[in-house]
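Could you have a look at this structure, given as structure tokens, before my questions?
What you see is the complex with one protein chain gone and the rest in place.
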Amino acid sequence: MAKGKSCVVLPFLIGFVGALIVGWGLFPKLLYSEKAQPIRFSHKVHVEDQGMACDECHTFREDGSFAGIPTTEECAECHAEVMGEDPAEAKFVEEYVNEDREVPWLIYQKQPDNVFFSHIAHQDFDCTTCHPDVGNSDTPPVYYENKISGYSKQTMKMWQCERCHAQNGASNACYVCHK
Amino acid sequence: MIDREWLPEGVERCSFGKFAVWLAIIGVVFAWGLYATYRIFANGLIETNLDNYFGFGLWITFDLAVIALGAGAFFSGFLKYIVGIEELKNIINLAVIVGFICYSGTMLILTLDIGQPLRAWFGYWHPNVHSMLTEVIFCITCYCMVLIIEYIPIILENRKLNQNKFIHNLAHNFHVFMPLFAGIGTFLSTFHQGSLGGMYGVLFGRPFAYREGFFIWPWTFFLFVASAIASGPAFTMLIATLMEKITGRKLVSYETKALMGKIAGSLLCFYLFFKFLDTWYWATDTLPRMGLTFDQMFNDVYGKWLLWAELGLCGVIPAILLVVPKFRNIPFLLYTAAILDCIGIVINRFVFTVQTIAFPVMPFDKWYSYVPNWAEWATTFEILAYGALVLSLSYRYLPVFPQEKELN
Amino acid sequence: MEAIEFKVKWGMVINIDKCTGCGACMVACQAENNIAPMVDGSDKRMTLTWMLVYELSNGKPFPEHDIAYLPRPCMQCGKPSCSTVCPVIATTKDEEGGIVSQIYPRCIGCRYCMAACPYHSRYFNWYDPKWPAGMEKTLNISTSVRPRGVVEKCTFCHHRFMYAKEKARYNGEDPMDLPEDAYIPACAEICPTGAIVFGNLNNPEHKVAKLAKSKYAFRLLERLGTDPQVYYYSEREWVRRQGDNYLPHEKTKGE
Partner (left out) sequence: MGLDRRGFITFLVGGAVGTLFTPVPWKLADDVSIWSQNWPWIPKLQYGARSEAPSLCKLCPGGCGLSVHKVGKRPVTAQGNKNHPLSQGGVCPLGSSAVQLLYRPARVKGPLKKNNGRFEAISWEEAAQIVADNLKGKKIAALSGDENGSASEVLAGFLKLLGSDDFYFMPSDAQVSQRAWSLMEGKGQLGFDLENSDYVLILGADILSSWGPVVRNQKAFASRKGKFVYAGPVQTGTAATVDKWMPVYPGQEGVLALGICYYLLKMGKSASLKNFGLVRDYILSKYTPSVVEAKTGVSAAQVQKLAQDLVKASAPCVLVGSDFGQGSGAFEWASGILVNLLLGTLNQKGGLVALPENKVITSAPWRSELNQKSFLKFLDEVEQGKAVDGLLVYEANPLYALPQPEQVKTVLEKIPFKVSFSTFLDETAMACDLILPAPHFLERFDDAYTPFGVGQEIYSVAAPVIEPIFSTKSTPDFILEVANKLGVDLGFASFEEVLQAKAESLGTDLESVSAEAYTSDKWLAQNSLSLPVEILATGLETEGEGVFLAPVARNYLGNTKQALTPFEVVVVKEFELQKKDFYIQVNKNTANKLKLKQNGKVKLQGAGGECVARVNITETVMNDVIAAPLGFGHQAWDEFAKGKGDNLFKVLSVKEEKGSGLKVWNRSQVKVVRA
């Protein structure tokens, strides 16, 4: 009888622990693919070395919408020609400015089309409340893309928005954020 | 017979070959439905004849009808385990199996019916507590689980399985707790039968279905419960009879059947009394307050004949046949009455599903008609085939009918 | 569920006597809200038209016959029959302004709301949306593209409300106290005869608030208790009478 019992418990445990290892360890690795930004953009060079302010590039438009990442045309106001030594800059000028193409930047906090996020309604908050703090980075962080949903790993979930809204007394009505 | 040792003790079953042919016939129907299912999952509901006017059609009608007819399960359970009508033990197993088929079948159809099956679980995760449909989703799921629990001991009683001591004890323990599950089942079932009715009764934008009521429950809530228990037992009894005709063996004593008929008949009388009252109030008070008349609720296709068929031919007549012992004791009349009873309830569910949305509420809109297409029929038959399969296997391998040995 | 009282109540008054049935509102709505064109539009039970123009007849023979056109957006009911029945909270009336929301990523496509709405304002995506090659380049950023299998409906071009609020914030104005023309849905803006007027029903200065009080104003199926935020206007009694169900002896509203 004792032998029979161990014969039941042990495989159960092996299965149980095995599943935990797979589920917590391996699964997240399988679920996300790692991606690098198309251009190694250095915030540090722009902020520290050139002394630029955040809102020189990340501006609000006159209709109140947020421009997000500047367009190639806007970058080319400075980078019409290669200015420095950095090969990343040369690549940018060559492949995007000269070709008049937009850079397919990967947005860490990209929200899907069904979300209407108004930056101007949240302008009293620090950018880093929601966005990763990249302001001083020299190399942009790795971007993790969910292979099933296609979302960035850092995309805020709805419950996070709702929690903050609730804490700040903002409405959690569906149409406050959805479109 | 290669499966002899799996068959219940002391009963005769047809040869395995014959059984295999029977399964193959079911399989063909099932495969046809499976093909339709594939088409629907792959291409969406455009494969059906549903449209923006008729968002609900054959499937919802079928769901509501089988849930009503499957009410035999909970109500027989209630009568046997809680009220204590012992005679029902002769048919209670069948009632449970039929109930299980009806409920699991409904859930399968529902996953087809929603536009985004992958989000089906939102119903549990993001429930809107004000929606009658939420109540339906929860109760049906829970009750389906109860039915599974009730079905398991019947499966465990298979001769071969029952040789295992553990299984034997398990089955026994299940039986001990059966009254508890019967109670839970009764509670859940009453609620969702009611919620299904409530689903229509609350539609205050749809004069055909809208009913006032008690607290948050429109009258249809109670009427749906009543009509379900008035037809469920009759349906179970009819299934037993159908199985007898197919297998050529006596499975349930006529007394038990007549008892089921009597139960159904009495409840039908009870139901009809209130249904007539409700219809009268709706026609003479609810509708005029919306500026509508009873006559406006019907057109050439969805005519009054449906109402008279539902309440007269398939209401009053079977009620009389079932409650009067003289009629009830004539098998032909008992079966006829049971069939009419079931048809009446199907008509009821049909008009509430389809006629409700066919009636043009805006005065400048017009009546449209709905006809299901092959894909809707195929999937419906798929569920029927699934039911036949479960029933056939259960009959062949499980001791469903305690009286079978003595009757044959 | 108790109806919520809102400070701002966006509403429409549609003057039927001015509607020529030209259909510009229907086209503008499709373009604004990314509704994919259909090759065959003759089965009106399969088409997807957030805004739909009905043709009304007084039912009399020529020459007493008269016709009218009735554009039908979503009524944004004060007491919606649809949102309360949704099992998954995919449609709600909870935001200031009183617009009934429809959240496509939440909707499971059960179509119960469609069965509940007596105005046929709700539409199901029977097809995956498909644009002729290249035409997807004209997609507006205002409205997300809906996959097949979910329900959708007119939102009073809710995104325009969002845009107006953003603009007000940028200009340091109160986003909840918008000027009358700051937010107008596409249909109302494009209507060549100005038959569709839009504004805040709770603001007595707004045209809609004044028009809605006229004795010629009425709402569709008011007697059902849906309390729509869309009003209609017609000086023709027969038109007003078709706005609701009346027993033969009952007087038409406004008479």
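By written order: A, B and C. Residues from 1 in each chain.
To be clear about the criterion, a residue touches a chain if its C-beta (ideal position, glycine included) is under 8 Å from a C-beta of that chain, and two chains touch if they have at least 3 such contacts.
Quick caveat, the model's predicted, so the values are computed rather than measured.
Peer 1: Which shown chains does the hidden chain touch?
Peer 2: A, B, C
Peer 1: Which residue among C:E189, C:D227 or C:E250 touches the omitted chain?
Peer 2: Touching the chain that is not displayed is residue C:E189.
Peer 1: One chain is left out of this view; which of A:A19, A:C54 or A:M83 touches it in the full complex?
Peer 2: A:A19
Peer 1: On chain B, what residues meet the omitted chain?
Peer 2: That gives, for chain B, the contact residues 116, 118-119, 121-122.
Peer 1: Contacts of chain C with the missing chain: which residues?
Peer 2: Residues touching the hidden chain, for chain C, are 17-24, 26-28, 30-32, 37-42, 44, 47-49, 53, 55, 57, 60-63, 65-69, 104-105, 128-129, 131-141, 144-147, 163, 186, 189-195.
Peer 1: Over the whole complex, note the residues of chain A touching the chain we left out.
Peer 2: Where chain A meets the chain not shown: residues 7-20, 22-24, 27-28, 31, 61, 63, 65, 67-68, 71, 112-114, 146, 148-151.
To be clear about the criterion, only the chains that are shown with their structure count from here on.
Peer 1: Thinking of each chain as a vertex joined to the chains it touches, would you call that graph a line, ring, star, complete, or other?
Peer 2: Shape = line; chains linked end to end, path left open.
Peer 1: Based only on mean CA positions, could you tell me how far chain B sits from chain C in angstrom?
Peer 2: Taking the mean C-alpha position of each chain, the two centres sit 39 Å apart.
Peer 1: Where the CA atoms of chain A average out and where those of chain C average out, how many Å apart are those spots?
Peer 2: About 37 Å, centre to centre.
Peer 1: Would you mind pulling out the distance in Å between where the CA atoms of chain A average out and where those of chain B do?
Peer 2: 51
Peer 1: Identify all positions of chain B at which a residue touches two or more other chains, and write them in rising order.
Peer 2: Answer for chain B, listing residues that touch two or more other chains: there are none.
Peer 1: Would you mind listing the residues of chain C that make contact with two or more other chains?
Peer 2: 89, 106
Peer 1: Where on chain B is chain C touching in the complex?
Peer 2: Residues of chain B touching chain C: 44-46, 50-56, 113-116, 119-120, 122-123, 126-128, 130-134, 137, 199, 202-207, 288-293, 296, 356-357, 361-365, 368.
Peer 1: Give the list of chain C residues in touch with chain B in this complex.
Peer 2: 1, 43, 45-47, 54, 56-57, 70, 81, 84-89, 106-112, 114-120, 122-128, 147-151, 220-221, 223-226, 241-247, 250
Peer 1: Mind pulling up the chain C residues that touch chain A in the complex?
Peer 2: Per the stated touch rule, the residues are 89, 91-92, 94-96, 99, 101, 103-106, 142-145, 155, 158-159, 162-163, 165-171, 175.
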